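With one protein chain removed, the remaining protein chains of the complex are shown where they sit.
Up next, chain A:
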């Protein structure tokens, strides 16, 4: 069983995000990037399923510029067998990316499309869903547990009321939630080995995808600065302060 795992290059979670002075976006030049943490979880899950013998081949895939190769190398160090780089510089529309991923999934004849539930840069939470829709496949998003059995996947999701279990026929799209697993530490020998694994470079045109217009960012602004706190001396003062704010 082949699995395609989508990995996105995003600004590292440790970076203090700064908005560009002209409001056109956030500063990404010279800022540390790494694999979107939710995609790491998806990657880890695929590798575990391969270790259990449920998956035979893992293909990591990314859409983006030349620097995305680093992200693919990390995926290969995790345990992906090979990678596909849909190499496109500049801003990429989410729907165009989803179309390209869907085309690659189809071309590979994979059974499972794994991705993180969302990327921590724009938190759009839509790629998995769009891929499923474009390919008319069942989807199980926000997975906290995944079991593959024959041509079915059983996926547990954490919902407000508790746990929901879905059974989906394969091929299917599965997106990973935070508590699905704890990604492993990449070991140096695996990091070294990853350099020798093949990366197949594709493009929108090679996959038959025409980039379309879509979202336009009109303005980016920083959240309001936190105002200075006050120090209270007694519980009474605290209660009075909370009441004053209408919080009690």
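Quick note on the criterion: a contact is a pair of C-beta atoms (placed from the backbone, for glycine too) under 8 Å apart; a residue touches a chain by one contact, two chains touch by 3 or more; residues count from 1.
Operating definition for what follows: contacts and distances are computed from a predicted model.
**Q** What does the UniProt entry say the missing chain is called, choosing from "Molybdopterin-dependent oxidoreductase", "Acyl-CoA dehydrogenase", "Aspartyl/glutamyl-tRNA(Asn/Gln) amidotransferase subunit C" or "Protocatechuate 3,4-dioxygenase subunit alpha"?
**A** "Acyl-CoA dehydrogenase"
**Q** Which listed residue (A:34, A:62, A:111 or A:156) would be found touching the missing chain in the intact complex?
**A** Once the missing chain is taken into account, the touching residue is A:34.
**Q** Tell me which residue among A:6, A:36, A:74 or A:202 touches the hidden chain in the full complex.
**A** Considering the complete complex, A:74 is the one touching the chain left out.
**Q** Can you say which of A:26, A:92 or A:186 touches the chain missing from this structure?
**A** Considering all chains, including the one not shown, the answer is A:186.
**Q** Name, in rising order, the residues on chain A that touch the hidden chain in the full complex.
**A** Chain A touches the chain not shown through residues 32, 34, 70, 73-74, 77, 185-189, 191-192.
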